[in-house]
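Of the protein chains in this complex, one is absent; all others appear in place.
Right, subunit A next:
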Amino acid sequence: MKYQTQRVAYWYFLAAMGLFGIQVLGGLLAGWIYVSPNFLSEILPFNIIRMIHTNALIVWLLLGFFGAAYFMVPEESEREIYSVKLAYLQLIILVVGTLGAVGSYLVGIHGGREFLEQPLWVKFGILVAALIFLFNISMTVLAGKKTAITNVLLMGLWLLSLLWVFAFINPDNLSLDKMYWWFVVHLWVEATWELVMAAILAFLLLKLTGVDREVVEKWLYVIVATALFSGILGTGHHFYWIGLPGYWQWVGSIFSTFEVIPFFLMMSFAFIMVWKGKRNHPNKAALLWSLGSSTVAFFGAGVWGFLHTLHGVNFYSHGTQITAAHGHLSFYGAYVALNLAIFTYAFPLLRGRQPYNQVLNMVSFWLMTGGMAFMTFVLTFAGTIQTHMQRVVGDYYMDVQDSLSIFYIMRFGAGIAVVIGALLFIYSQLVIRNREIIEPGPAVTMPGE
């Protein structure tokens, strides 16, 4: 930790990990209800649990992004954060708002636009917190050194905060409601969040591999260019069947096909930087998460996204478990794993330690990644069968669901692996053990036998 104020990030990451725990436990509960539908049905219905699952995810990812910005910007700008007090105030608003939202969901107070169910006061809280953040971080950057990483990071965070305005715009006309809703949802995860992701990934690779900054930053601009060139008009792939003009089928199909490119580039970027890098950084777990994130993002967001993005395919697969499969792997790869990468990198530095518990951390990577991959496969199988039976043959929804129960049981099993992995990750960050479970061998540059 080169700058004292980077310490702010520690508390953001802690809060994020707390919500991460809530998120995966909520997911496990929801997965169990698929297996045993009467469970909790009178006390805590599925819709409430799902809101907690998705909302906790979104907020903890944002907390991670904010924390990452507070961690990265001082090093990039070579100066302390403009105001530490504002940074903590922002965190308090976000935590109070989140707990308030969860509490009000439990007593049945919520909105009904998916992912934007927060009560109005929480939405305003998020807006205020975002404005505080933008002011604080922009003042820091403006007074210091400007790099491509801070440029892209700030642009992503500014744009995603501006798009939050659409969370307040809810037309009575359902089709318009849906169109503007996607301005938040799609333009967050398939445009502005990609900017944040690429900036954090570039920062991590710069630190972990020691590749020349010029090279890293050129890659960064190319990646974010392809992200926005494809992602903005790629919004069209959500506009096929909600009452919008037919031309979106072509605009959406063509541009969302290109959405694979930024994810392919991020994966290539990560591996090429490691290949070219001269530094043998001691934090192997952070490197694993960085490579893992870009790879799983390519499959989850890129490949699984393309799987059902062409309008001829989407006509049948829209709104089935195929979407759930894609949603899980893409969020995990692109945003969960990337956040865990920056946590893994930053935590030892924030606590003034050498990298610790790396073996446990890497075990948690494989548990979570394996679990999410398995979950994605079984949901893809379930979705394929559902698409055929319901959309092609025309069997009724509940009859089809009953025949998919084996996949939901397997999905629950995968969920257990993910939850164990997540709890292990949190443990490996919080509890410092003196020795690694497996001691590393000596570094030798000669090839083996």
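Note that contacts are C-beta pairs under 8 Å (C-beta built on N, C-alpha and C of every residue); 3 or more make two chains touch, one makes a residue touch a chain; residues count from 1.
The working rule: contacts and distances are computed from a predicted model.
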The complex lacks one chain in this depiction; which UniProt name from "Iron-containing redox enzyme", "Nitric oxide reductase, NorC subunit apoprotein", "ABC transporter branched-chain amino acid permease" or "(2Fe-2S)-binding protein" does that chain carry? "Nitric oxide reductase, NorC subunit apoprotein"
Listed residues A:Trp32, A:Phe271, A:Phe299 or A:Tyr316, member touching the removed chain: A:Tyr316
Options A:Asn173, A:Gln354 or A:Asn434, residue touching the unrepresented chain: A:Asn173
Which of these touches the unseen chain: A:Tyr3, A:Trp32 or A:Phe46? A:Phe46
Subunit A residues touching the omitted chain (full complex): 33-34, 36-38, 41-42, 45-48, 50-51, 110-114, 117, 148, 151, 172-179, 214, 217-219, 221-222, 224-225, 228-229, 232-233, 235, 238-249, 251, 315-316, 318-321, 323-324, 390-392, 394-398, 401
